[in-house]
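Accompanying notes for the structure given below.
A single protein chain has been removed from this complex, and every other one stays in its place.
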Amino acid sequence: MSKSTRGIYFEDFEVGVTFVHPTPRTLTSGDVSFYIAATGSRFALSSSNTFATRLGYDAAPIDDVLAFHMAFGQTVQLSLNSVANLGYAECRFLKNLYPGDTMTATSKIIGVKQTSSGKTGIVYFRCRAVDQSGDPVVEFVRWEMIRKRHEGSPAPKTVIPHLSQAVEPKDLPSDRLGDWRDYDYQLAGSPHAWEDYELGERIDHIDGMTLEEAEHVMITRLYQNTSKLHVNQFTAATERFGRRLVYGGHVISIARALTFNGLQNAQSLLAINGGVHCAPCFAGDTVFAWSEVLGKDELPGRSDVGALRLRLVAAKERFCDDFPYKNDDGSYADGVILDLDYWAAVPRRQ
Amino acid sequence: MSKSTRGIYFEDFEVGVTFVHPTPRTLTSGDVSFYIAATGSRFALSSSNTFATRLGYDAAPIDDVLAFHMAFGQTVQLSLNSVANLGYAECRFLKNLYPGDTMTATSKIIGVKQTSSGKTGIVYFRCRAVDQSGDPVVEFVRWEMIRKRHEGSPAPKTVIPHLSQAVEPKDLPSDRLGDWRDYDYQLAGSPHAWEDYELGERIDHIDGMTLEEAEHVMITRLYQNTSKLHVNQFTAATERFGRRLVYGGHVISIARALTFNGLQNAQSLLAINGGVHCAPCFAGDTVFAWSEVLGKDELPGRSDVGALRLRLVAAKERFCDDFPYKNDDGSYADGVILDLDYWAAVPRRQ
Partner (left out) sequence: MSKSTRGIYFEDFEVGVTFVHPTPRTLTSGDVSFYIAATGSRFALSSSNTFATRLGYDAAPIDDVLAFHMAFGQTVQLSLNSVANLGYAECRFLKNLYPGDTMTATSKIIGVKQTSSGKTGIVYFRCRAVDQSGDPVVEFVRWEMIRKRHEGSPAPKTVIPHLSQAVEPKDLPSDRLGDWRDYDYQLAGSPHAWEDYELGERIDHIDGMTLEEAEHVMITRLYQNTSKLHVNQFTAATERFGRRLVYGGHVISIARALTFNGLQNAQSLLAINGGVHCAPCFAGDTVFAWSEVLGKDELPGRSDVGALRLRLVAAKERFCDDFPYKNDDGSYADGVILDLDYWAAVPRRQ
């Protein structure tokens, strides 16, 4: 039996089976520093122990998107023969992580569908990461198009999971948020409270961030996501783009960091409702972003913090002051690389 | 009211007003590691807990220049429409920072002067960073040329602050230094004590360090300094240099790290008297440096450590064995990129 592996194929995924992933990962202040260096994130809650403890946290919690990537990185074990990352849904951030906590991830197969070409199939995974106490930290569904080992293999029975369009406000995990009544808007960088955001409001985040090869490769390896798409130029040279693809999750991180200019107080992600990587991103690209307020809800039992549902759109090599999104035919406009729909926690005025 | 901002303009600065900056920043051992990776700094005091505790410190203190950049990064909020960073003065390092400490910065406007073009003005800021106890950690004056919003705006009354040419030896903050009597010259890397340095002595630091784009951009983002000059190639492409400028503070860090070869025992910065970024630095440039001893003073009440006033000159794409500095007309010689005047603490022979 060969000790090393080229990964598993569409035929190997059986609905109902759960994979326990290597490598459990202890998150540290080193990861936090590297994340700031790679993204430029400036949110006060994840940057400052004093800001966080004033709101009742033990310390500055790990940035939610960083936690997501650390979980995602573990699940990449199942995606070595992936052709495309198709989407995310039902992602919820359930518990704060602090430096020193360890995450372990599992993926349950909840759906499979062979594609019409007969060469690939779509696999739906429900991923869960727990901390060292076994408490759930983050969970999400993702689905990928994965190569078949043999074109001739029979198609499995199609199972498509029922996925919600968006996490319901009542299901948003708000217990983990501290007590935001004594929120310091000045140190956070913006006077805008939950009350100030209006449905349909659009925000151009103005700033742009250019990605370098060493940057996206290193942060992706920090997540122990060593998919050859991102780290191996020798094989990438012979494939579709001829070069290494930026990990889509890093685009989310960059776009999220850019939202600081306008959404400084959207400190915590509660849930990701869905996300599409509309076009590839490469080293040398400069990313811009804009947001739209899709929803605005109270959080059960909380008068100190409310939820905003936000669409975060990232585009490359173009400003976002004209809010680029979709063409008339529903396809994404040129340059749009990310369409993310999420819930964030924002302080309410006291 | 727009939620995002393109920054403020010359007209917005009023003498006497103090800005409290986002984002308070907790410094960690992750920042220390990244700083060493980006600069190659090898000073024993900031690298080694054992070296530091032997001298009475709680642990290895955060490198002074790193602390400076973390404070500076917060103040960049006011420089989004800056045309040029013109200078520094009266910088003093008042308290040691250790991993886990949090810095919060403020800037007080202490001077304004419209320039003759009518398009820009010079603004003088006195910046102060305090730790989580409210104790001052580092303070400095900086001044920048900042764009006006409207050319036609009336010029404000000119106020030019009185700034000292150099921090007086009696004002050098030496309390924070531990007890250097049991200093280990061997582990520090050089036998040279304060007594061994002579006024006018010049030291070629010999070594050179090449900067890569990903390096300077990441370390600058680590400081949460996300000025588009450094991180955004899309806009930089249309501006004066056509490319991203290395943050001047990173040049200071590189030059300071290079001084290790010859100034291994200049472990702590006491003050920065002044500094000029004489020419821009870009990715691909190799930086060299030399130093001159400008002053040599006792520190009040200390027989274990003395102060050296040093000129640190950095040049790019050329060796410094001929000590390049200024032309006969007072302009800086070709290749010179930094002229920094500072006080350092050096152990005295016991």
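By letter and in written order, the chains are A and B; residue numbering begins at 1 in each of them.
The rule is simple: a contact is a pair of C-beta atoms (placed from the backbone, for glycine too) under 8 Å apart; a residue touches a chain by one contact, two chains touch by 3 or more.
In this text, all values refer to a predicted model and were calculated from it rather than measured experimentally.
Peer 1: Looking beyond the chains shown, say which of B:Asp297, B:Glu317 or B:Asp339 touches the absent one.
Peer 2: B:Glu317
Peer 1: For the full complex, which residue in A:Val231, A:Ala279 or A:Leu294 touches the chain that was left out?
Peer 2: Reading the full complex, the residue touching the unseen chain is A:Val231.
Peer 1: Which one, A:Val123, A:Ile203 or A:Val217, makes contact with the chain that was left out?
Peer 2: Going through A:Val123, A:Ile203 or A:Val217 one by one, A:Val217 is the residue touching the chain not shown.
Peer 1: I'm checking contacts with the chain that's been left out. Which of B:Ala38, B:Ala236 or B:Cys278 qualifies?
Peer 2: B:Ala38
Peer 1: Which residue, B:Asp12, B:Asp207, B:Glu298 or B:Asp339, contacts the hidden chain when the whole complex is considered?
Peer 2: Selected residue, touching the omitted chain: B:Asp207.
Peer 1: For subunit B, which residues touch the unseen chain?
Peer 2: Residues 28-34, 36-40, 42-44, 47-51, 60, 99, 186-190, 192, 196-197, 201, 203-210, 212-215, 261-264, 284, 286, 288, 317 of subunit B touch the chain that is not shown.
Peer 1: Applying the definition given at the start, please give the residues of subunit A touching the unseen chain.
Peer 2: Its contact residues with the unshown chain are 2-6, 20, 22-26, 28-31, 33-34, 77, 99-100, 102, 104, 132, 212-215, 217-219, 221-222, 224, 226, 228, 231-235, 244.
Keep this in mind: only the chains that are shown with their structure count from here on.
Peer 1: I'd like to verify one number: the distance from the centre of subunit A to the centre of subunit B, where each centre is the average of its C-alpha atoms, in whole angstrom.
Peer 2: Comparing mean C-alpha positions, subunit B is 36 Å from subunit A.
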